[in-house]
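Notes follow the structure.
Removed from the display is one protein chain of the complex; every other protein chain stays in position.
Right, chain A next:
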């Protein structure tokens, strides 16, 4: 699918809105050389083990966007049952539940929500998920520890 004028229009519109009316707790700005590549920082949600952390995320819009979902990956290491060591995210709307009516904003909101409410039943990292189910308190302590270690600018 080639990038016709109409598709670019959507990307331009989405980018502008992300900058003009940013989602609380999320900053997203397109790369100066590539309008399809976004540098995103998500603040760890309050009352979650990620609170206080700043999580870097990269988001890329493939040529097929918005028919195909954006590709999203955490660049900051974090301890989470739905996010693996490479930062890949297990989220249905990034896969089979994607719809072209969704947009960058909704994706980022969903990721933020995933940080507030991990889902160890639909895990990506089996070890973390197991720990999360067996000892939620302990798992959250590790997640807090990792947030301290990796998600703070020193």
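In this section, a contact is a pair of C-beta atoms (placed from the backbone, for glycine too) under 8 Å apart; a residue touches a chain by one contact, two chains touch by 3 or more; residues count from 1.
Everything that follows uses one rule, which is that contacts and distances are computed from a predicted model.
Asker: Of the candidate names "Cytoplasmic tRNA 2-thiolation protein 2", "Molybdopterin synthase sulfur carrier subunit", "RBR-type E3 ubiquitin transferase" or "S-adenosyl-L-methionine-dependent methyltransferase", which one corresponds to the UniProt protein name of the undepicted chain?
Answerer: UniProt lists the chain left out of the view as "RBR-type E3 ubiquitin transferase".
Asker: Looking at the full complex, which residue from A:9, A:85 or A:133 touches the chain that isn't shown here?
Answerer: Considering all chains, including the one not shown, the answer is A:9.
Asker: Can you tell me which of A:30, A:66, A:87 or A:118 touches the chain that was removed from the display?
Answerer: Considering all chains, including the one not shown, the answer is A:66.
Asker: Go through chain A and note every residue touching the omitted chain.
Answerer: Those residues of chain A that touch the unshown chain are 1, 4, 6-7, 9-10, 13, 64, 66-68, 93, 97, 99-103, 106.
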